[in-house]
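First the structure, which I've put down as structure tokens, then a few questions once you've had a look.
Apart from one protein chain that is not included, each protein chain of the complex appears where it belongs.
And now, subunit A:
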Amino acid sequence: MMLRIKRVPTVVSNFQKEEAEEDSRHAGGCGRNCFRNCCLPGAKLPMYTFKNVNKIEGEKKSVVSENKEHPVAFLDSLLLGEWEDRMQRGLFRYDVTACETKVIPGQYGFIAQLNEGRHLKKRPTEFRVDKVLQPFDENKFNFTKVGQEEVLFQFEPSTDNEVKFFPNAPIDIENSPSVVAINVSPIEYGHVLLIPRILECLPQRIDRESFLLALYMAAEAGNPYFRLGYNSLGAFATINHLHFQAYYLAVQFPIEKAPTRKITTTSGGVKICDILNYPVRGLVFEGGNTLEELSNVISDSCICLQDNNIPYNVLIADSGKRIFLLPQCYAEKQALGEVSSELLDTQVNPAVWEISGHMVLKRKEDYEEASEENAWRLLAEVSLSEERLHEVKDLLFEAISCSMEEDKGVTQNILEESDVSPQSLEDVDALKGSHPAIMSV
């Protein structure tokens, strides 16, 4: 039995139409200035290339050379400027800054927004929610079908280790660039989509390269209030074409305030913690000797979840220095009829932003009556149980230590709970450095 739910999906592009219509249009030429072969050759877009030198943080930092003032970073400025430009050109379905928003009083400060225009009023479509990995389907909407005016710039690693900006760079069709596009139904100001290697039409699934790209974007923007998010299929991704979302909101997200408890630190210096006192259970990753170390531990974790058909969301916060990984089960519960109608009526689909504590509400009464208890109750339905999370963590830690073995190519002492013995005490001295070891819980 295939699990499905009915949903009114959010329109993210001005060219997103009914799937049925798409089929008939696809055959002919286009004239819509889209991102496919009919319109792309010869097209140009601004390009931002970032420095992809791994920052070696373990070494002594030269503090004096640090940029003194921390002004608005260039990428930040570029993104905001391009977004405001599209705003003034009328490309968005509504002005999100005209939507009322507030922080709900309470311990955590959940954020509520009244947005009646976000979800398109059309007949609901059916989404399959029981498979995290599904093959890319050309016939469904994907980002090559957006108009070029919705794409803000190309985002690529630089070839010569310098940050560069090209106002008018050709689009290399052979080596598909990664691009940043607007979301025409924005949740907040600056809501964009990061689409890795757009022309390769990758399905919605994380791989090491794409996740690293997302982390670089967060780091380049250098703004702790510019966060990236990812929803797997089955965790309320709307489009099966690999993408991350991002937007600006200069307040703390509730999930960022939750206390954490360290589980372990990998040999690459990545600290992994449990999230405590929060309705949704999950893991937090920070640190890492390099950005790449941090990225790989997380993407390997995501791949493990994908391979085990566990839907999940990822929040990249603190300019790429803190990442939250949240396995969830809400869609499955919904399909099995296990969610109360009261919660279903709010039509809040708990994707990464909602789980992080930012709720967009469609009905005025939901907005007026929004409370920390309501938010907590909804999110508690999303979370995996303690036992289930424990199982998932076992899977993850096994996957991570396996990958690290492959990476390092060095014999490791992996301290399992059952293997603690006086012998391994010698490793205590050498934990950081030559004897990489990981303690599993």
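Observations, loosely collected:
FYI, a contact is a pair of C-beta atoms (placed from the backbone, for glycine too) under 8 Å apart; a residue touches a chain by one contact, two chains touch by 3 or more; residues count from 1.
Rule of thumb we're sticking to: contacts and distances are computed from a predicted model.
For the chain that is left out, the UniProt protein name among "histidine kinase", "LOV domain-containing protein", "Transcription factor bHLH49" or "DNA-directed RNA polymerase III subunit RPC3" is "LOV domain-containing protein". Summary of contacts with the chain left out: across A:V251, A:L336, A:A380 or A:C402, the touching residue is A:V251. Shown as candidates are A:C30, A:A43, A:V103 or A:L133; the residue that touches the absent chain is A:V103. Residue in contact with the omitted chain (choice from A:N52, A:T264, A:N308 or A:Q347): A:T264. As for the chain not pictured, it touches subunit A at residues 46, 57-61, 63-64, 66, 68-72, 74, 76-85, 88, 95, 97-103, 105, 109, 111, 165-167, 189-190, 224-225, 248-252, 256, 259-265, 269, 273-274, 276-277, 286-287, 318, 321-322, 417-418, 420, 422, 425, 428-429, 431-432, 437, 439, 441.
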